[in-house]
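The complex is shown incomplete by one protein chain, all other protein chains being positioned as in the whole.
And now, subunit A:
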């Protein structure tokens, strides 16, 4: 079997270690998208978002590159924090970031608790995606998922954005059908326990096929596994899918979806192990550093 090439279309590397980067590279991950989301600890100001966004386009991209992985991100006000009036003004700053290289979508947007404030932020950010000609990554609520997904699709349709520019994420057996019919892309987060596992994913792929499907690990600061993409590929092969099917789901599909932004950076990186290179003077190395002349 030839080595898999993997593009994880949804993973929060800011919360992960360098061990993860090394294991991901070894598993075949060469590119990823890190959506802007909440950090566990709630933010209380716009400045906190801006520093986070700067990290997504700056330090984290540099860190990933040190491990041979191309890092892209999506930028948005997430649904949970859309409910905090101290954070809502970040919407005015978003256009500056949506124009930047490597920012390949608006996201994560959508509903968390189905509030009016969430809906307003969701609608406004869908309009920004239309204006900036960017795809959108839509989060679906963990509670009341089926009706939340239906409502999500209604808001997407009303926005006028083309369905092929939208991925609706965190789907399961009960919500995949709605999204399949809508023409939007179907995103699946493969977790150790909740949401979806790799074997249920294979069953869904058998029923719905491999078109418009994105499989991600959604690994973050919670219990999660950045290699779930690879395990899904292995489960697909074990279930009789071809290597080409796996390549389509784990590489070509995310490239096609996020490629619609025109801002993917996929030329191969030279090194897969950290060098003495620095980002604004900081290196990922510890201890001895190559002499920089200082």
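Methods note: a contact is a pair of C-beta atoms (placed from the backbone, for glycine too) under 8 Å apart; a residue touches a chain by one contact, two chains touch by 3 or more; residues count from 1.
Heads up, the rule we're going with is that contacts and distances are computed from a predicted model.
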Omitted chain (choose from "ABC transporter permease", "Sugar phosphate isomerase/epimerase", "Glycosyltransferase family 2 protein" or "ATP synthase subunit a") - UniProt protein name: "Sugar phosphate isomerase/epimerase"
Identified contact with the non-displayed chain, of A:58, A:177 or A:259: A:58
Of A:50, A:88 or A:117, the residue in touch with the unshown chain: A:50
Contacting the left-out chain in the complete assembly, out of A:6, A:98 or A:161: A:98
Absent-chain interface as seen on subunit A, which is shown: 50, 54, 57-58, 93, 95-101, 132, 262-263, 278-282, 292-294
